[in-house]
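Only one protein chain is missing from this complex, and each of the others stays in its spot.
Order as written gives the chain letters A, B and C; numbering starts at 1 within each chain.
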Amino acid sequence: MNKTLFFIAAICALAGQGIAQEDMGIMKLDEFRYPKQRKIIDIPNVNGLQVLKCDFHMHTVFTDGHVWPNVRIQEAWKEGLDAIAFTEHVEYIPHKDDVKPGNLRPHELAKNQAAEQNILLIKGTEVTRNTPPGHFNALFIQDDKNLVVSRDSELDNQAIQAVVDQKAFIFWNHPGWKAAQIEGSYEWIPFVDKMYKDKNLHGIEVVNGFGFHKKALDWALDRGLTIIGNTDIHNLIAHEYDIDRNGIHRTMTLVMAKDRSAEAIRTALENGNTVAWSSKYLFGKEEHVRNLFHACVKLIPVFYEKTNAKKAASRYYELQNNSDLYFELKLVNGKATKSMILYPKSSQILIADAGQGKLVYEVVSTYVRSDKHLQVELSL
Amino acid sequence: MNKTLFFIAAICALAGQGIAQEDMGIMKLDEFRYPKQRKIIDIPNVNGLQVLKCDFHMHTVFTDGHVWPNVRIQEAWKEGLDAIAFTEHVEYIPHKDDVKPGNLRPHELAKNQAAEQNILLIKGTEVTRNTPPGHFNALFIQDDKNLVVSRDSELDNQAIQAVVDQKAFIFWNHPGWKAAQIEGSYEWIPFVDKMYKDKNLHGIEVVNGFGFHKKALDWALDRGLTIIGNTDIHNLIAHEYDIDRNGIHRTMTLVMAKDRSAEAIRTALENGNTVAWSSKYLFGKEEHVRNLFHACVKLIPVFYEKTNAKKAASRYYELQNNSDLYFELKLVNGKATKSMILYPKSSQILIADAGQGKLVYEVVSTYVRSDKHLQVELSL
Amino acid sequence: MNKTLFFIAAICALAGQGIAQEDMGIMKLDEFRYPKQRKIIDIPNVNGLQVLKCDFHMHTVFTDGHVWPNVRIQEAWKEGLDAIAFTEHVEYIPHKDDVKPGNLRPHELAKNQAAEQNILLIKGTEVTRNTPPGHFNALFIQDDKNLVVSRDSELDNQAIQAVVDQKAFIFWNHPGWKAAQIEGSYEWIPFVDKMYKDKNLHGIEVVNGFGFHKKALDWALDRGLTIIGNTDIHNLIAHEYDIDRNGIHRTMTLVMAKDRSAEAIRTALENGNTVAWSSKYLFGKEEHVRNLFHACVKLIPVFYEKTNAKKAASRYYELQNNSDLYFELKLVNGKATKSMILYPKSSQILIADAGQGKLVYEVVSTYVRSDKHLQVELSL
Partner (left out) sequence: MNKTLFFIAAICALAGQGIAQEDMGIMKLDEFRYPKQRKIIDIPNVNGLQVLKCDFHMHTVFTDGHVWPNVRIQEAWKEGLDAIAFTEHVEYIPHKDDVKPGNLRPHELAKNQAAEQNILLIKGTEVTRNTPPGHFNALFIQDDKNLVVSRDSELDNQAIQAVVDQKAFIFWNHPGWKAAQIEGSYEWIPFVDKMYKDKNLHGIEVVNGFGFHKKALDWALDRGLTIIGNTDIHNLIAHEYDIDRNGIHRTMTLVMAKDRSAEAIRTALENGNTVAWSSKYLFGKEEHVRNLFHACVKLIPVFYEKTNAKKAASRYYELQNNSDLYFELKLVNGKATKSMILYPKSSQILIADAGQGKLVYEVVSTYVRSDKHLQVELSL
C-alpha cells in the first residue's frame, strides 16, 4: 500500500478534529502529513507455518545509534515487522558522556509501546569483541548484569560465556566486516570453530544491511547453522532504505514459525527455519527457499494456443506471484519464455512450446549457496 | 506493487539483450523504461466466490476514444482487470472521415491479444440515444448487424429491441449525465420504467468514472437491478487516473463469480452479484458489501491490557485489512477507538474498554444506499 | 527531484565500491538503498533578496525529541534547508534519568557536521512556561548559563528576561496550543502585551507543524511582529511529513535575506522579511506574499486566438510557476479561466476574452490576514 493513499485518507480522517480545532482558531493543514498505518508484508504460509518478519540487530542512542528506542518500534510497525530485538553493544558506548549506559535500558523503555503495537520485542545484546573474532549477537538473554565490558582480547571467551550462561541464541555478525579489510579476506577462524564445536554458535548473519557475506552462507549451510539477515540499523530506516515506495523493504530474517510468538521464533531459529531477505534477494537452505517459492508462485493455464507459420503450437500460461517477494527466473531446460521477472503481487505470461511436460527455471534472485541459485520445476 | 521496483528489475532483466546489442554498437539505456507486469489486485474470495475485476464501458478510435484497441488490452493487463468490453457507440462516430466504422471491429482486432494476456473480452456496444433516455450498454451481443444507427427519437424503442433480440445484458449508463443539466435533476423516466417492466433492463451504471449517481443506486436497490461501475474511458487511463501509485485503481465492477469465465460473469451479473468500486468507495447491496468487508477485514486480539489511573482497563486489538480495498470506519456503538482508516494491505490498532462483547462501526467509505453506509459488528 | 532517480543512480555510483568489496567475498545489494543528496527548493530571488529556507524550532533526545542531534542536520540537508536552530526546552527534560541535561549540548554536538554540510546552525532555546503564557523561542542566544529552570509562574518574567539579556530574537510559539483548550479560545494576553510594549517580543509562530493559528497572524500583522512558521519537530521528519515525494516540504519560514548568512537572517527577522510556508499555504504580510508571487509566476502570451460561433475572440496565455511553491487562483475580476492550480515548476493555460487589459485573481492558497487571501493583477 502506498503512502499517498494513506495521506489522502488522512485528510478525511482528520477533518473532524480539524473542525473542532478550527472553532478555537487553529486551522489544520494536513495535506502533507505522513499517514500512519502498519503495512502488511504479504507472504503466504509455507507448509502451514507462518512467515514472520524479524530484524534481530539494531541500535539506539544508548550505544551508537541515532534514535530513541521508541523510534525503532515506530519503524517496525510502519514496515510490517513481527519481531525485533535491540542489540546494544556491550563494550562500545560512544555516547556515554551524555547518555547513561544500560544495555537493556532501550528494551525497558520501549516494551510497553511494543506490546501496544503488537510487536514482539526480544531481549538481545551485541557482544562486540575486536576483530577477530568480531561481533556476536545474543538473543533471548535474561538480563545485562554479568556481561563482560572490557574489550581485552584475553576476555573474548569469557564474554561469549557470559551470554552462553544466559542460554542465549548466539549468531556471528557480518563475518566479513573489517576482517576482510584486515586480512584481505575473511575466514572460518579457530575461535568461531570452537564456539561451533561447543554448540555455542547457532547462526550466522549472512546479510547485514546491504552486504551479502558470501562465504558465510556456505559456512552456515555446511554446518547446519541458522541463516540470518538484519539491518544492523544505527541511523533512521527512512534515511537508509528507500522504504516509502511499496515493495521496498528493510533487510530482515523470514522466520517460518508455528505461531506468532517469541517462543515459536526461538524454536524456529533453533531449527534453522529461516530465509534472509535483502533487496531483491533471498538467501537460505535450498529446501526453505524452494518451499517459499512454491508457496508464493503459481502457474495458471490460460487455455490459449497459437500455431505459427511452421505449424508449431505455443501454449500460454500466467505465472502469478502472490507475495511481496520478488523472483527473477531464467530458463534452464525446455522451450519457453527465456526469462521472467515476477514483481511483488504481479504476474507474467509464460509461453511454452506445446508437447512438453515441464520446464526448469533458475531463480536468479535467490542464493542457496554463494555460487548457486535455486532451480524450480514448473509442470505444464 | 510499485512500478519503480519493476523498473529496477527491468534494468537487470534487459541486461542480457543489452549486451547482445552492444556488440553491434547499440548501447541500451534502460534506466527510465517502464516495467511491464500484470498487477494483482488483492481481494479475497467472498463465500467461495472469486472477486473478478471488470470494466464494461470503454471506447477506442473507432468511435470517440483516443486509442487503438490494443491499448485497452495493455491497460487491462497492467491494472489487473479480469474482463473488459469494448462498447463503441452505435449512433455516434465522430472519426468516420478517417476511420472506417465497425462496431465490433475493436473486438475483432484485439481478441487474440486479449486471449494471450488472459483477459476475458466480452462483446458489447453502447446504444447511444439522445437524452432522455440517454445511453445503454449491451453486453454479450452476438454481432453488430442489425443495430439501429439513426438517433431519431422515434427509433429509441427499436434501438433497444435490437440488442434485446441479441439476448444482451443491458444496463442504463450514467443516468444523471446531461439529464441533470437538462432538467436540473434526473428521474426514473417512463422509457426506462417500461424497459424494466419488460425485463429488458438488467442493471444501472451507478458509478461512471469519478461520478457517483446517487439516485441511481437507490433505483437499482429498490428494483433488484445489478449495480455497475465503469470507467467509460475515452482517453488514456494513465492520463485520467493516478494509476501508477499502488492502491490507486480505475473505476470498476467487482463481480463475485463462481469461476473466472465469461459465462460465470454473465451469471453473476444476472444474479446481481456485484459491488462497484471507485476511488476509495464501494457501492452495492448491503449484503454484498458486508460480505466483502468481512472477507477482507479481520480483528486480531493483541493480548495486551492497560489499566489507567482510574483502574479502567483497555484491551488492544489489531484490525487487519488483507485486501487492496480501502475502509474507513467510525464508531457507532461501544467504547473504543472512534475512527480508523484501513488502508490497502495494512492494519491499525483498535483499543476498546474491557468488558464489552462487541462494537459497532459505520464503514463510511461504503454506500449501501445513497444516504446510508454499511454498519458492521466487531466481536471482541 | 525524486528519490527514485537518485536511487537508480546510486546503484551505478556504488558499483565501484561494490566490486572492491566483492573481491573480499562481500556482495553489495544496493538496489533499495536510499540515495543521498541535498534537495534544492527552487524559489527565485525576490527583489534581489535570497529566499532562505529556515526552521527555527526543533527538539532532540536532550529534551523531549526522539533523535540524536546529527539526525536534524541530515534532515535539514536532505530537505533543502539553509538554516536551523535546536530549541531545547529550558524547563522540561523528560529524559533526564537517561540523558544528561545540557540546553546547548545538541548545538555543540552537531555544529561541525552542520558546517561541513553548509547548514547555518543558530543557537536557540525554548523558554517553556506553563500556559498561560506558554512557550517562547529565543534565537541567537550566547550560552545556556543563566536560564531559569523552574516553571514557577512567579518566575515567568525572569525567564523571559534571561533571554532578553542575551539579546535574543524572541517569538511566541503556537499561541493557541493548550490555551485554546484551557480557555475555549486564545487571546492576546497581558503578559505578552507587556513583552511587546517592552520590545521584548519580536515575532509570532503563526504556523506550528500543520496548525495555522489564525488569530496569531492578525496579531503579528497589526503589531508589525515577524511571521514565523516552524515544524517544532520531536519525531522524525520522515514519519510526520510525506517528504519523499517532490513538492512535499516540511513547515518552514522563508526568510528574504541579503545573503546566506546567520547575520543576514537576523537582520531579515528583525525587519520582518519573512513568509511562513506550510502544506500548500503561504502566510505573511501582503507586500511580501505579493512580491514572492510575482517573483515566481509569469504570464506568457501564446499568440493564439480562437473565435467562437458568436464571433467572440479568446486569447491564450501560459501561466508559469517557476518555483517549488504552490499557487491556487480564483478569478475575481475579468472574463477568463475561472480557477487555476499552479503546481510546483509547472504551468497552465489561461484563456481570456480578447479586449481586456488585465485580470484580477485571488490566490486562495495564501493568507495575508486570517480571513483574507492575496489578490493579484495579471496584465494582458
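In the analysis below, a contact is a pair of C-beta atoms (placed from the backbone, for glycine too) under 8 Å apart; a residue touches a chain by one contact, two chains touch by 3 or more.
In this text, all values refer to a predicted model and were calculated from it rather than measured experimentally.
Asks: Could you tell me which of B:38, B:202 or B:249 touches the chain that is not displayed?
Replies: In the full complex, the listed residue that touches the missing chain is B:249.
Asks: Given the contact definition stated above, which residue among C:68, C:219, C:241 or C:326 touches the chain not shown here?
Replies: C:326
Asks: Which of C:42, C:64 or C:187 sits in contact with the chain that's absent?
Replies: Missing-chain contact among the listed residues: C:42.
Asks: Of the residues B:66, B:294 or B:330, which one touches the chain left out of the display?
Replies: B:66
Asks: On chain C, what residues meet the omitted chain?
Replies: Residues 1-2, 4-6, 8-10, 12-13, 16, 35, 37-40, 42, 112, 115-118, 245-248, 280, 300, 302, 304, 306, 316, 318, 320-322, 324, 326, 328, 339, 341, 343-349 of chain C touch the chain that is not shown.
Asks: Which residues does chain B use to touch the chain missing from this display?
Replies: Residues touching the hidden chain, for chain B, are 3-4, 7, 21, 24-35, 61-62, 65-68, 70-71, 74, 78, 95, 97-100, 102, 105, 109, 176, 180-181, 184-186, 207, 210-215, 235-236, 238-245, 248-249, 278-281, 370.
Methods note: only the chains that are shown with their structure count from here on.
Asks: Listing for chain A: what residues touch at least two other chains?
Replies: Answer for chain A, listing residues that touch two or more other chains: 4, 35, 245, 248, 280.
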